[in-house]
Structures are given as structure tokens and as C-alpha cells.
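The complex appears here minus one protein chain, its other protein chains still in place.
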Amino acid sequence: MSSVPVPARPEELLIFTIARMLDDVRHVAVGASSPIPGAAALLAQTWSAGRMRVSVLGSEHDNFFTDGGRELFDCAAQGRIDAFFLGGGQIDGAANINLIGTGEYPRNRIRFPGSFGSAYLYFLIPRVILFREEHSPRVLVPKVDFISAPGCSPDHVYRPGGPYALVTGRCVFAFDRKHSRFRLTSIHPGHTVTEIREQTGFEFDTSSELVETPAPGSETLALIRGPVGEAVSKVYPAFAARVLGINAQGVA
Amino acid sequence: MSSVPVPARPEELLIFTIARMLDDVRHVAVGASSPIPGAAALLAQTWSAGRMRVSVLGSEHDNFFTDGGRELFDCAAQGRIDAFFLGGGQIDGAANINLIGTGEYPRNRIRFPGSFGSAYLYFLIPRVILFREEHSPRVLVPKVDFISAPGCSPDHVYRPGGPYALVTGRCVFAFDRKHSRFRLTSIHPGHTVTEIREQTGFEFDTSSELVETPAPGSETLALIRGPVGEAVSKVYPAFAARVLGINAQGVA
Amino acid sequence: MMNTRALVPVESIDELAARVADGASVAVAPDYSGCAMEVVRALMRRGARNLHLIGVPQVGFQGDMLIGAGCVATLETAALTLGEYGPAPRFTAAVREGTIVLRDATCPVIHAGLQAAEKGVPFMPLRGILGSDLVGHRNDWKVIENPFAKANKEDPILLLPAIRPDVALFHAPLADRWGNVWIGVRRELMLMAHAARTTLVSVEAFSDEDLLADDRLAAGTIPALYISTLAKAANGAWPIGLFGRYAPDHAHLQRYVEMAATASGFEQYVREYVHKQRVSA
Partner (left out) sequence: MMNTRALVPVESIDELAARVADGASVAVAPDYSGCAMEVVRALMRRGARNLHLIGVPQVGFQGDMLIGAGCVATLETAALTLGEYGPAPRFTAAVREGTIVLRDATCPVIHAGLQAAEKGVPFMPLRGILGSDLVGHRNDWKVIENPFAKANKEDPILLLPAIRPDVALFHAPLADRWGNVWIGVRRELMLMAHAARTTLVSVEAFSDEDLLADDRLAAGTIPALYISTLAKAANGAWPIGLFGRYAPDHAHLQRYVEMAATASGFEQYVREYVHKQRVSA
């Protein structure tokens, strides 16, 4: 464990913020290239005293699927995954996400890799947390150019899952599924409502209980930089080394 | 190998007869409790110089499925199984088979185990050979009491497979799918057309080229009692010991 | 290193059996796969009632015994077979007396129904079967025109509803202390676990090694995620036998079939091998 605690780094704030959204979750799945959500899941797992399961997709560590590529999706459809993370090249105010590209399909101006499993998992996993560090009008747009996965569906469409919140480098929005709108609920230290309005391309509501995003306390920071960080370094070695100063062999 | 060849036993005649129907087959599947068709498949495989595959279901030997109980059925649907065997508590003249029971369903007078995969495999495997040693009016009936699997289907029903022949302890019938009727093609040594008519509950045609069922020559008998018998004894030890006098350790 | 996997509770056989509620639908394996016979005997001792027994895709001695003990209200299976031991005596009697509801199926229907539950879809299409009398007796099956058929071409196809058992119950050779269960190539057991709401497994033994850490073992392992509760039962598939481990007890199975030929003989079998066995355990 680091002997001289430093204040929470921005990534640690995000880890803590997302982890708090995973309270009472039994099973969270996370992508191998999503270190901040992954670290958050591992932190929440520590809080759960091991009762929470964390599946890291595409990783050889903490990936306990044994039925091939389809198992994640089947598992979600069985209701065995409670929380998941999605990003988006574009995200709009109705929580539609675009993983295809900007401009007109198919000859997009900028092409993203593709929709992956978003069009499916967004429907089936109850608590989908949208995470995108970049908070700019380029990413948070009035309307996505392509809906890889819609934020909301008509009532008659089978949809046990959907968006829960959007976490960015500047703030946290909760998502109101009934009104299909985001609501600003907390602002990270050092950021302002005015700045967020300028940097957000879509309209959103503001919570009457708007707060500053709580920073992790020293106990949590010790966890993040200690046992959680060690676990993180096994799954996300580059991230752990760069951000937490931990290499896979232990604390640096 | 047996040093004093004896004439073909009835079971050896059946093995030889069925094996001849498997000429040019790439893959034949057979049940673990079907020793005569199983031995026939192993004989045909020897003739094929190893090019033919034989899957013995439910056996730990020669069962190379690794995807659970469904694989046989998926494999058949993929067109990867060319020949299979079905029996029936009752078989009628339209090649309908009954594996459910006699009398009225569901409180059958005599209940058989059930339809197993017959209702599926009969449709999907091109060459289904019906095999039932008992050749009596009790088994070969005018109309089955319950159709577990129909012998024929209307033209618009997807059906790449179906009945090819019926082999009994007395004779061989070929099946004419167009006219949905059996045609007596060969009579086993020692049996007669009159006897077969008396013992068959359904009407059938008689081939203009009706012959006595060819018996295996000494070369084939040597195969059955030698290397094929050894393979048979690994899969069907009780049958090999009782009928071929071979135990699993080698030739008796 | 943190414990990154939640634990699966390990209970006694009777506790495990108590998790099978009266009226539950219970998926079980055929005799050549993993049969939790110790648990089946516990269910008979308890006098479980109104079970909806599902053979995946068929069932053997487990089915005959549970039917004989009056535990079964409905039997959904492609067959109830004792194989070389001949007709299943208690099943046959129950059919004759009309004391169980039959939902006769065919093997791939059971697999496809479980796969539908595994995929969280309401139904699965399947080729074949049309024209079988099974279709007329199963009012939960539907025939539609294939929406992908060429224009104006008739192409009826059967749709089967998902089968989502309340309980998957089976016996396996090995589990680890995290709750992962090794089943080798017997993947119908994995399908059952994926499809069921609750999966109860008795095992021959526990390993201290993580089964998922060895890539050869992992390939045949059901992750703990799908396992609700475990119990240890050495020789727990007796008298049926367990794939790769031990053979059926032929003499005992023969004795069962003889005794179970009559209702009173079956009762005597239950007294001798289901109730007494427990006292000595």
C-alpha cells in the first residue's frame, strides 16, 4: 500500500463513482478494454465481501465463460448479468448510442469499429452504465447519426434492461427512462454547470439535489491503491501501471 | 480368426445384409443397444477402408460427439449423417413407426419407452433403415396405433430423409417413397413368401426380381468373426460373446 | 489475491433435496449422463409431490423410481427407458392407471426448448416432426409458415416453446471449492444449468484446484455462476453409474426391475434401499 496517500486522481474519482452505482449488484460484466469500469467493478466486489461476481470479457483472467463467444449474450438474456457498461462514439439526450460512425451510413465520414453487442445487451441488462471520459459536444450530441442501440423502447417491446446513468469526465447524469431524458445529478470537483451546459450537445434536466461528485475517502483510496489495484493490475496492467502506479507483481 | 468356419448364423446374415445397404455411406450413426445394425456398420466401415465414419450413440467407445446430447440431432440436420436405424413397437405398410404404445394414447394398453429422436431423425437422415428382428402381425401392422414418426410427408414438407428399407428376421423390404409402400425384395434362406404374407399385417408389393437374401461368403464371415468381431465386442460385448463367441479381450 | 468469485453453498443431500419444492419442474439427465441418485432417494424419502419431471432428453431409473414413489404429476420426456433391463415397471403401471400426465416429446425438442431458455427467447424452430401424432397431443407446440421461405412456397415449420425448468438436478464427478462443476463432454448438463432457474448438483468429490485455471479442465466445466447449491455424494450416481468413473451396478438394477414389477415389491425396494440406506449413512 502506498505509504504517502495523495488526493484522489480523476480516474480514482471515476472508479469510486461507478463502484457506488454497483451496490447490491450480483454480477457485473465488463469489457477487457474498459479499465475504469473494470476497476470500479473490482472495487464494488471488494465492498461486497466477494458476493459480487465480476466477469471481464475477452480476458484470460476473471473470465469464467466456457461456452464460447455466445455465452455472455445468453447469460444476459437469462437475467444473470445485472450491470454492464457501454460507451459510444456519440451519445444523445435520449441515451441512444452510436458505435457505427458519423455522417451517413454506410459511407460514414468517420467510421467506428461497429455496434458489438450493444444492440442486444442494452435491452437485456437491467443497469447499463454509459461511460465516456470525453465530455464534449462532439460526443454528447443532440441526435446520434446512427442508432446502434436505442436508449428507450415502446412499452410493448420486451426490454428488461436499459440505461441507468451516464458518467463522463465532468459529471454524472442519471437517466429517467419514463421521460427518456438525462438529469444532471453530480458534478466532479473543479467543474461547473455552465461548462457542462457548453460541453453537452443535448438538453438535460438538472437535479434539485445537484451535488459535487463525492470523492473517495482515505479508506477507499487505500483499497483502490492496495488490494483492488493489485487485482486491477492483473486484468488491466497498462492502466494500473500508468494511473495507479502498480505493476502486476505488486505495489510499485 | 476362427479356424473352422461354420455357415452364416442368422445374425451374421442380417449383419451382412444391412452392411450392403451402407455402401458409399460416409457417416452412419447407430444406437448403443442396436448390436446387429452396429456390427453391420462396423463391417461396412471395414469395406470402406476406414473412409466411413461410425458413431455409436450413448457408448463411450466410437462416440465422438463433444457437444452434449443435442449434437447427434444437430449433426443430422446439418446433413452430416447419411444413414441411421430405427425400430418400432409397431411398423405399418406406409413405414409409419410407433414407439409410444398400443391402444389409445395416453393410457396405452402396452406402453413403449417413447419416441426418442425418431420424429426428427426420420425426416433428416437420407437413408433410414428400419430394423426389427421380430417379423409378426403384432409388429408389422396395417396401421400403427400412434405415429411416432411418419414414413412419408407431403411434398411441401422439408424432408431430406426417410425410410430406405425394412429388414426383419425373415426378409428385406425396400421402401418406395413415391407410392408409400414396401416392396419385398429378398427372403432369408429357409423362409417363404407365403409365410411372410401370413406374418405381415400390412399389404406390400413383391419385387419382380425377388431373390433369396445373399449369405455372406467365407471372406466376409472371416471378417465378421475376426477384426470386425473384435471391434463389435468393444461396443457390444454381450452380443459379441453370445452370437460371435468373441470376448472383449480378443477372439474366444 | 482477492477472492474474485462468489461462493456456492455446500449442503447435505437432504438439504439439497429440500430445495426441490413440491410442484417444481425438474430437469434430469439420462442414465448415460449424470444422475443424482442420492438426491432422488432423498426426494422419495421426503415424499416430494407433484413434480413435473423433464428428461433431457430422456430419463431412466430416476423416472421409474420417482413415479413409483408418487412424486411425479407430469412427465415430459422423449422416452422413459431402462435400456437393456426392459420395460420400466412403475412407469408402465402409472400409464395404465392414468396417474401421471404425459407430455411426450422427441429428443431434439427437449434440447431445443432448453436452448430457447438458454438464449432467453420464447421459442425455437425445429425441422422434422410434422405429421407425428406427438404434434396433435402437444397443444403448446405451434406450426407456422417459415417466414424465410421463397415467395408463395409452402414451408410449414414447428415452433417449440422454451423449456425453463425450475430446477436442474444432476450428479457430476468433480467440483471445486468456488462452485465450478466439471462435466467433461456431457454438455447436456451445462445446457440444463444454463436453462434452469436453480441448479442443484451432487458431486463425487471436491477439488482444491480452480477448475477454470486449467485450460483442459475449463473446457468441460460449468462455471459457478450457474450453480445454486452443491452437495457431496461419493458414489452418488449408484446404482446407475457415472460417465468415466464407475459402471452401473447391473445386479442391483436387475433386482430393482424384478422387485418393482409389483407395487408391493416396489414398496419393499424403497424400504430396503431408500429408507434403510439413510439410517446407515
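Per-chain numbering from 1; labels A, B and C assigned in written order.
Just so we're on the same page, a residue touches a chain if its C-beta (ideal position, glycine included) is under 8 Å from a C-beta of that chain, and two chains touch if they have at least 3 such contacts.
Model, not experiment: these values are computed from the prediction.
Colleague: Indicate each shown chain that the hidden chain touches within the full complex.
Modeller: A, B, C
Colleague: One chain isn't shown here. Among C:Ile144, C:Ala234 or C:Ala263, which residue touches it?
Modeller: C:Ile144
Colleague: Taking the entire complex into account, which one of C:Val101, C:Ala205, C:Ala219 or C:Ala234 touches the absent chain?
Modeller: C:Ala219
Colleague: Taking the full complex into account, find the residue in C:Gly34, C:Gly63, C:Pro89 or C:Gly120 that is in contact with the omitted chain.
Modeller: Residue touching the absent chain, from the options given: C:Gly120.
Colleague: Which chain A residues touch the hidden chain?
Modeller: Against the left-out chain, chain A lists 32-33, 58, 60, 65-70, 72-74, 77, 99-101, 105-109, 111, 113-124, 146-150, 153, 156-159.
Colleague: Residues of chain B in contact with the chain that isn't shown?
Modeller: Chain B touches the chain not shown through residues 26-27, 42, 45-46, 50-54, 62, 64-67, 73-80, 124, 227-228, 230-231.
Colleague: In the complete complex, the non-displayed chain touches which residues of chain C?
Modeller: Missing-chain contacts on chain C: residues 112, 115, 119-127, 142, 144, 146-149, 155, 157, 159, 161, 183-185, 215-220, 244.
By our rule, only the chains that are shown with their structure count from here on.
Colleague: Would you give the residues of chain C that are in contact with at least 2 other chains, written as numbers and ranges?
Modeller: In chain C, the residues touching two or more other chains are 190.
Colleague: Could you list which residues of chain A touch at least two other chains?
Modeller: Within chain A, no residue contacts more than one other chain.
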